[in-house]
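For this depiction, one protein chain was excluded, whereas all remaining protein chains were kept in their positions.
And then subunit A:
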Amino acid sequence: MLLIHCPYCEEARSELEFRWAGEAHIARPENIAAITDEEFAEYFFLRNNEKGLTYERWRHIHGCGRFFNAARDTVSDRFVMTYKAGLPKQPVPPAEKVSAIAEEKTVETWEATEGDAR
């Protein structure tokens, strides 16, 4: 179970209290009624689903109720940082990026197991 630091409560709490809320930093277009089908697809449907460092939203739903942003490594599940909603995308220290890549190999993908065995 993950331990997540809520930037509003300023406390690390158990994952039980939180709910994941999708990729972060996707702003709803201000002129949404006027955007093209492609722009709408980009905004609403398409997600990067990146392996490694991702920016995502969480809600402290059984706590303060606030939505906030997090930078998490999807390989190690390590939270690099969490920060309040509305703040711009926070840069991640270079060292964190390296570790995210180094740990990539531990994932049990076909490439990581069978691929090597060929």
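Please note the rule applied: a residue touches a chain if its C-beta (ideal position, glycine included) is under 8 Å from a C-beta of that chain, and two chains touch if they have at least 3 such contacts; residues count from 1.
The definition used in the following text is that contacts and distances are computed from a predicted model.
One chain of the assembly is not displayed; among "Carbohydrate ABC transporter permease", "NADH-ubiquinone oxidoreductase subunit L", "Ni,Fe-hydrogenase III large subunit" or "Sarcosine oxidase subunit alpha", its UniProt protein name is "Sarcosine oxidase subunit alpha".
For subunit A, the residues touching the chain absent from view are 1-3, 14, 19, 21, 27-28, 32-33, 35, 37, 40, 44, 57, 59, 61, 65-67, 76-77, 85-86, 102-103, 105-106, 108, 113-114, 116-118.
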